[in-house]
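Structure first, commentary second.
After this line comes subunit A, so read on.
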Amino acid sequence: MTKLLEIKDLHVSIGGTEIIHGIDLSIGAGEVHAIMGTNGSGKSTLTKAIAGHPDYEITRGDILLKGKSILADEPEDRARAGIFLAFQYPVEIPGVSNMYFLRAALNAQRKARGEAEVSGADFLALIKEKAKLMDIDAGLLNRSVNEGFSGGEKKRNEILQLAVLEPTLAVLDETDSGLDIDALKTVANGVNSLRDSKRSFLLVTHYQRLLNHIKPDFVHVLLDGRLVKSGGPELALELEEKGYAWLEQTV
Partner candidate 1 sequence: MSKETIQSLAEAEYKHGWVSNVDADQLPPGLSEDIVRAISAKKNEPEWLTEWRLKAYRHWLTMTEPEWQKPKYPKIDYQGIIYYSAPKKKPTVTSLNEVDPELLETFEKLGISLDEQKRLTGVAVDAVFDSVSVKTTFREELSKQGIIFCSFSEAVTDHPEIVRKHLGSVVPFTDNYFAALNSAVFSDGSFCYIPPGVRCPMELSTYFRINSAGTGQFERTLLIADEGAYVSYLEGCTAPQRDENQLHAAVVELVALKGAHIKYSTVQNWYPGDKDGKGGVFNFVTKRGLAHENAKVSWTQVETGSAITWKYPSCILRGDNSVGEFYSVAMTRDRQMADTGTKMIHIGRNTRSTIISKGISAGHGDQTYRGQVKILKGATGARNFSACDSLLLGDKCGAHTFPYIESQNSTAVIEHEASTSKISDEQVFFLRQRGLSEEDAVSMIVNGFCKDVLSELPMEFAVEAQKLLGLKLEGAVG
Partner candidate 2 sequence: MTIQTENPLQSLIDAHTAGKAEPAWLSELRADAADSFAALGVPTVRHEEWRYTSLKSLLALKLAPAAHAAVLDADLKPYFIAGADDIRLVFVNGHFDAALSKLPTLPQGLLVAPLSSQFRTDDEGLPSKLARYADHHAQPFTALNMALFSDGAYIRAGRDAQLETPVHVLYVATAPQATAPRTLLLAGENAGLTLIESFVGLGKAAGFCDAVCEIVLQQGAHVQHTRLLRDGVAHHIGWNEVRQDRDSNYTHNSISLQAQLARNDVNVMLTGEGANCTLHGLVLGAGSAHVDNHIIVDHVRPRCVSKQLYRSVVDERARSVFSGKVIVRPGAAGTDAQQQNNNLLLSDDARADTKPQLEIYCDDVKCSHGATSGQLDAAAVFFLRSRGLDVQQARNVLTYAFANEIIEQVTIEPVRAHLEDVMRQRFHGLLGD
């Protein structure tokens, strides 16, 4: 069966400097994968490459979604095909209401898939339900996108977008960083509630604690632009105990 996402011998450069030196990774439908690694190991670069950020150049290898290469696709085409990136540092957009932005994004995606646009009233009902699920203050919906949001609010807002847009592949870039334990639980609950047999997740994180709340099927360790070890959830615990140093020696 075709995997949802296949990454083959991926090499990624920024401004002429290679950051990722050949990664292979397959994610099946409904699977949750975690990629762990230290700062500077290339975690964020991998997520940006999957989402198609124009500054990240793929110098070798391929990324396939449902068996088709997406390298030539624009970021919005990838989003419409079902790839969602929860940003490590969500961007502020002054003057644009969160609600309006989300509806515009949802309708752009639906339109691209040949589905009917959601009316204002239906959208209001939908977002209220999702906000409740994510434990998000309805007040945030009427504020400008991420403007003046606390760190925790920004991350929860990312998960709200995830809930509304219902992607087939959600890539979470250090969504846990900077969160207190309550916010972390809220985010984890949100993600868990969205897990099903068709939707896959790629969690990128520095720490194991997120994985206490979102149980991954597979754990991979990224070091210096390469995946050096893969395993089950027990690998995360091992890393927590021993740190990353023992793996560096194996490289």
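A few points about this structure:
Assume contacts are C-beta pairs under 8 Å (C-beta built on N, C-alpha and C of every residue); 3 or more make two chains touch, one makes a residue touch a chain; residues count from 1.
These made the cut because all candidates are chains of the complex that A comes from, given by their letters.
Keep in mind that this is a model prediction, so the values were computed, not measured.
Note on subunit A: across the options 1 or 2, its touching candidate in this complex is 1. Those residues of subunit A whose C-beta lies close enough to touch candidate 1 in the complex are 51-55, 74-76, 78-80, 84-85, 87, 90-97, 100-106, 108-109, 112, 120, 144-145, 161, 165.
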